[in-house]
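The following block contains the structure, expressed as structure tokens.
The complex appears here minus one protein chain, its other protein chains still in place.
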Amino acid sequence: MFEAHDISVTIGRKTILSGVSCKAAPGQITAIIGPNGSGKTTLLRALSGDIPHTGHITLDGLDIGTADPALLAGLRAVLPQATPLAFPFTVQEVVSLGAMAGLSAQDPTLVERALADVDLIGYGPRFYQELSGGEQQRVQLARILAQVWQPQVDGAPRWLLLDEPVSSLDLAHQILVMRLAERFAQAGGGVIVILHDLNLTGMFADRVLMMSNGTLAHSGPPDSVLTDANIGAAYCCKVQSRQAPKEGRFFLLPHFI
Amino acid sequence: MRATGATATRTGSIVLAVLIVIGWPLAAKAEQARVVALGGSVTEIIYALGEEERLIARDTTSVYPQAATALPDVGYMRALSAEGVLSVEPTLILAEEGAGPPEVVDILESARIPFVTIPDDYSPDGILAKIEAVGAALEVEEKAQTLRNAVAADLNAATDETEALANGGEKRVLFILSLQDGRVMASGTQTAAYGIIEMAGAQNAVTSFTGYKPLTDEALAAAAPDAILMMDRTGDHAASNEDLFAIPALSLTPAAQSEAVIRMNGLYLLGFGPRTAEAARDLSVALYGG
Partner (left out) sequence: MAADTAAALPIPKVRDRQSVARWMHLWLLLLLIVMSLLSLGYGAADASLFRAFTALMTGDAISQTEQIILLDIRLPRLLLGITVGAALAVSGVLMQGLFRNPLADPGIVGVSAGASLGAVTAIVLGPLLPAALLALMGGALIALFAFAGAWIAMLILYRVSTRQGRTSVATMLLAGIALAALTGAVSGLLIYIADDQQLRDFTFWSLGSLGGTSWAKVWIAAPIVLAAILLATRLAHGLNCLALGEAAALHLGIRTERLKSGAVLLTAAATGLAVAVSGGIGFIGIVVPHLLRLATGPDHRPLLINAALLGAALLVGADIISRTLVAPAELPIGIVTAVLGAPVFLWILLRRRGLVDL
């Protein structure tokens, strides 16, 4: 269980998060949604232990603030929004950095299997910087998958913290990545994911945290959070869900791919 | 067979004997000292003493007399290489003050090569002390005494002459070490330039600092030199009269009005060796007219 209690984050004089308390359970995908600047990424960074904050965050009883980074690295992996790479590492080298940080490092096929999972078979020897944005994002996903390869170890869950993992992906790969997350949760791991796409949220999330102005506006199962009223208030935009547009206008939902 | 062998042996001994006869004095001389001179004035004094055949190497600043430049150059005397100096197989090193770095001097001393430092002082007495020190190190005290006396007499005579020329009206002389982008690097006190200007019966126009420093335009104007003294050389130190007087502050000085710019060879002017009396005379004549 990932538990945050009364989290506030202040950077400079600006309060970015105030008094957020939330929970995420293993075996579920917990989606964080909300408009730009609502504090989604800051919440995820607080959960990852990156930024100073007030309040307490525990991961299965372990205090994030004081835990040994190496111990945490075995328990959870974090996918940032964008990862610049300083030197010309190859894809294989990048993914093996994740493998080495986790508990499955001794498995020699791990890197190739993680790359296969994100549809990048044979990309190992290529230079990371030569790949497209979407391919780079999937390499990073393979890296963190390799870090927490087994969703459960001795009954204890592993966690994926994903910050917009599908932002630069095409439709097919969006679904691929969300299915990976789903598989991970079904195998007993925990997934906390920031999503911009409310359709994907509705499709995959077991639980939704809706952020607004640095606070947690709503939380619960998708059906109870993703209401027209909640979305309209948080995003300042009138919406109508569960209905096709008028006059046969084009729309697409990837539910049946 | 035997006869041939005997002939060979005999020829061998004759050759050996001849070699010994010819070679002995050379060897003895070589035994006497193989000298490395560090510093232009030390080299000049060795030549003035007539001991130049003992010299086997010199430093970068030793460029007079011309013959000295044919010797191997062991580099700038303050950045010597221990192996470089040892490679010329010296038995005596004569150095002006400040030769180094100290680690190199330590190694040379550990190689049991006498390292003699010759004191440096920009005054007539300083020159005489140098000659004595070089003479003592080379163990030619008598020759050194003769040279010392000659130089002392020359220096005294020069002083009298320059005083007579100045005739109580000491001119103010500004020594310019270099001129770059209109910035003047001038001599203050405690420099060789200061010493030679004094000896030439003139006075240094700048007394407010020691060593060589850049002067501001206002200080230049305030120095009001009657003449400007420079080293006669090419490269970044070279500057034409136009360059000089293009500087507004200099163009106002008496030196500019009379276009009194004196250029002299650097080592001759500032070396403080046996030629310094002559240099002082030359400078004095250039200042006051013969």
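Remarks
In this document, chain identifiers A and B correspond to the written order of the chains, with residue numbering beginning at 1 in each.
Methods note: a contact is a pair of C-beta atoms (placed from the backbone, for glycine too) under 8 Å apart; a residue touches a chain by one contact, two chains touch by 3 or more.
Source: prediction; values computed, not measured.
Interface note: of A:A4, A:A46, A:V78 or A:V166, the residue touching the hidden chain in the full complex is A:V78. Residue-level contact of chain B with the missing chain is found at 57, 60, 72-76, 78-89, 98, 100-104, 106-107, 110-112, 177, 191, 210-214. For chain A, the list of residues touching the undisplayed chain reads 45, 48-50, 52, 69-74, 76-78, 80, 83-90, 92-94, 97-98, 100-101, 109, 112-113, 115-117, 121-122, 124-125, 127, 129-130, 147.
Following the convention adopted for this analysis, only the chains that are shown with their structure count from here on.
With centres set at the average Cα position, the gap from chain A to chain B is 79 Å.
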